[in-house]
Structure formats: structure tokens, C-alpha cells
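Here the complex is missing a single protein chain, while all its other protein chains stay put.
Chain naming follows the written order as A, B and C, and within any one chain the residues start at number 1.
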Amino acid sequence: MIRTAITDQAINAAALLEEVTSDATGATTLFLGTVRDVNDGRAVTGIEYSAYTAMAAEELQRIAEEASLRFDGLRIAVEHRVGTLALRDVSVAIAVAHARRAPALETSRFIIEALKQRVPIWKREQYVDGDRQWVDPTTQHVSAAAP
Amino acid sequence: MIRTAITDQAINAAALLEEVTSDATGATTLFLGTVRDVNDGRAVTGIEYSAYTAMAAEELQRIAEEASLRFDGLRIAVEHRVGTLALRDVSVAIAVAHARRAPALETSRFIIEALKQRVPIWKREQYVDGDRQWVDPTTQHVSAAAP
Amino acid sequence: MNQLQVLLFASYADAFGASTVTVAVPDPATVADVVGALRSLPGGDVLPEAPLVAVDRRYTRGPVAVHAGQEIAVIPPVAGG
Partner (left out) sequence: MNQLQVLLFASYADAFGASTVTVAVPDPATVADVVGALRSLPGGDVLPEAPLVAVDRRYTRGPVAVHAGQEIAVIPPVAGG
């Protein structure tokens, strides 16, 4: 099974775990991305995630389908949230289950790496001083945003 | 932080996630081992986990401490359950959080691989036909158990 | 010349001051023509040498032809996860 979604609702990690685990699976992995309090040395109060929603949904689904070709019997559920998130809020959840651990663990890693490279989602960090900046991973630091 | 336990209670995966996630973490991983319905071609109805409890607790803690030396700022919680488990029951949960995903993902993998090699826990599978056998991973199939 | 609508997001939308812009390009046109036309607009200097362009919600590579009716988007460096 594969299910992927871009959502503006809070992500229910426990529900994703439940969704992928079956009688035939022996290993379930969950990866959660959460908002943390410091990035690039600046105190972060929240992150605003935006997406090219139609393409993000399609690209995320393509990634999960590519991942599913690598091992038989994978069960995959992925959600990425958009909107304004506070500290500790879950931005992305990747749940993968398989009969054995190696396919589950490797698929989880495959999906998060591909997601970060390919899915058209952006984040603007909000700082303690009220400033906001778009994060540009290609430069390994944040780039100045328009006011 | 590090917390490890051998427990005879049901594992609360959501509580472990909560426990390791902090304002400073951006990636949380969870690995769950669950009882599955087929092993080595035989229909399994449950698994009885037993342990050399005192040593299992110490060895599990040593593994988590070794893992914690590999990256700064890891937060680790691991529980392994013993007793008789039914299909889908969680036998082991490994929750790891870190500021960044690579340390979290790699630590999760490190811990499950070391746990499977070193922690003195055994499982006896119960089959549909009423038979029970101890699982011996070193022979890649189950070995005959005493009646 | 042909008028094409282009979708912009995040830092690019901020730089151009719009989430959709219309550019005039030769007919037939390529992705490079679209990027060249964008670059000449106010805010166009935000674009790197070879920005990512998606057509109909798929990334393009190389000299891909584009035409009216397609969904054309210029994609800033992604930062999901």
C-alpha cells in the first residue's frame, strides 16, 4: 500500500503507524521532521511551510512509488504538512513497514532524502526578533527574503 | 538523554516519541519490531519472548551509551518487551531524536543491529498447529525445542 | 510572440511581487526562453543561472519546448522535510 498527502492539518503519527502495520509486517519505521528552536545560529519561533501543492502531491507520490519498486511488500504512508508550524510541530511523517527491518529502514531513508531534494515545498523561518527568511538548503544558510 | 528498559508491559510508542523529541531536535525516528504472521514459511500465532533480564537491561543500556558517543546531542529511548505477544504487538521500540536527520537515522539502525546481535533475549514462536520452537537466527531457521 | 503564464513560489514570488506572471516568448518557445523573459522583469535577478522549471508538474531538463495551455512553474530551491 502507498498513501501520500500534502496536508494543512496536524499530522497524527500514531495513525500512520497503525496504517502501515499489518499482520505480515515485522518492522515499522517512522521518521518525523519537527520544528526546532535554532537554525543557522538563530533562535526560531516557528516555520511557515508553503508548497506548489499540486506538484508536491504528485512528486511525493512518485517518490513513494519509486521507493516501492525497490522491495516487495512495502507499506508506505507519507504526509507533509503546510502552513504555520510552532516548535515541535511535525512537518513531515514517513511511516514504512515491511516483513523485515532492512527494507523498512532503507525505504524510510530513501524517501526523506528524495523528498528533501525534489518535493516543491519551501519554508520561511520566523525568528525571535520578528524577522522571517526563506531557507535555501543549496547555500547551507538562509537567504534574505523580501520584507 | 538515554533511557532503556526491558519491560513486561505493552510498549507505548507515542510516549517514546514524546520523550525524545525536544525543542532542539528536528528529526525523530522510531523503529518498531512487531509480531508477524509468518516466519520461515510457518503460520505464527504469537511469540513468547524471554530474557536474561538483568544482563539484557545492562547490555541494552551499554548499546545506547555506545550509540550516544557517535553524535552529540542524541536523545534515545529504547524498550524491549518480554512475555507472550500476539500478532502486531510491539516487541521492541527504538526512538531517537537529534537536531539533524542523519544522526537520528543512523543511530536507530546502529541500535537495532547491536540489539539483535548482543542483547540476551530469546523468542519461541507459537504456530497454528500448536507447536512451539525457539528461533535461532544463527542458523537462519528455527531449531527444534524441547516439548 | 506568445503569452505564457508562469507560476512563482516562495522567494521567487516575493522577488517578482506576484505568484503568477505573464511573459512574452517566441513561438515555438523553450524553457530557456521563459527563463530569459523572466530575467528581464523587475525582480528577475533573483533567478540563478539555471533555475528549476516544472512543466505540467514535472521537472524539466535541457531545451524542452513549452506552449500555452501547459502549467509552467519556476521552482526555488526546495526546503521540505
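The working rule: a contact is a pair of C-beta atoms (placed from the backbone, for glycine too) under 8 Å apart; a residue touches a chain by one contact, two chains touch by 3 or more.
Keep in mind that what you see is a predicted model, and the values were worked out from it rather than measured.
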Partner chains on view for the chain not depicted: B
Chain not shown: contacting residue from B:A54, B:A86 or B:A102: B:A54
Sole residue of B:R3, B:R42 or B:R124 that reaches the chain not shown, by the stated touch rule: B:R124
Positions on subunit B contacted by the hidden chain, ascending: 33, 49-52, 54-56, 58-59, 80, 91-92, 112, 115-124, 134-139, 143, 145-146
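The rule is simple: only the chains that are shown with their structure count from here on.
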Chain closest to the middle, measuring from C-alpha centroids that were averaged per chain: A
Subunit A-subunit C separation of Cα centroids, rounded to whole Å: 26
Residues of subunit B touching at least two other chains: 101
Multi-partner residues of subunit C (each touching 2 or more other chains): 81
